[in-house]
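A single protein chain has been omitted from the complex, and every remaining protein chain is retained in its original position.
And now, subunit A:
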Amino acid sequence: MSGEQVGLLVDGALFTLWLTLGGAAIGLVLAFLAGLARVSSSKVLRAIGFVYVEFFRGAAVLVLAFWFVYAMPMLGWQFEPVFAGMVALGLNIGAYAAEIVRGAIQSVPVNQYEAALAMNFSSWQRMRRVVLPQALVAMIPPFSNNIIELLKASAVVSVVSIPELAFNGQLIWSGNGQAAAVFGGLLVMYGALALIFTIIMRLLERRAARSVGRQPDPGWWTRLRRRSEVPA
């Protein structure tokens, strides 16, 4: 591959990274809003959360991206493709993650809620100070699956002409015909990106475990080092 082609792949990887981060940020906000709505005492909020989750869990990211880029302008809203891609990804992953938020909140033992009420916290304080910090620990591992899913789904939005990794890969391939080299390279790059996200999420997970006084599992690095310290 030429230097120019490698440059294209790097640019593509940056777009992919950008789409994933943007989609994750939008998805995270939506997940918390919808997840909290689903456990709220208000029927209306619960219904809104339910409709959002059910609708966008089923909505194909591909179709959402088309919708924002080609259909919305006809209704008078112009979306820039990268932003449209992020929104499409965020709406979809947010619906999955909302269920994680809800499940994690509901997994906090009811006696924590009761203790918080006995301390006379308001209902928002109970959520914010007692329940959510504990629920967060349970959310992080499934969130890290979500973010990998999001990374892979970002390839789909290349259809609205976002020059991300998969898009640029196809571009190079149509120029040089070297399928094995090009797509092999892409797999490695997606793998590397996934690894970076996994490592970051593992660090967050350990941090969250510590924040509730749990000793996090030692990571593989610590375990390896410990083993090497054992005297022969």
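Descriptive notes on the structure:
Everything that follows uses one rule, which is that a contact is a pair of C-beta atoms (placed from the backbone, for glycine too) under 8 Å apart; a residue touches a chain by one contact, two chains touch by 3 or more; residues count from 1.
Definition applied: contacts and distances are computed from a predicted model.
With the options "Ferredoxin", "Aspartate carbamoyltransferase", "Dihydroorotase" or "Amino acid ABC transporter ATP-binding protein (PAAT family)" in hand, the undepicted chain maps to the protein name "Amino acid ABC transporter ATP-binding protein (PAAT family)" (source: UniProt). The residue touching the chain not shown here, chosen from A:Phe50, A:Phe66, A:Phe121 or A:Trp173, is A:Phe121.
Residues touching the missing chain, restricted to subunit A, are 111-112, 114-123, 125, 129-130, 133-134, 211-214 (touch as defined at the top).
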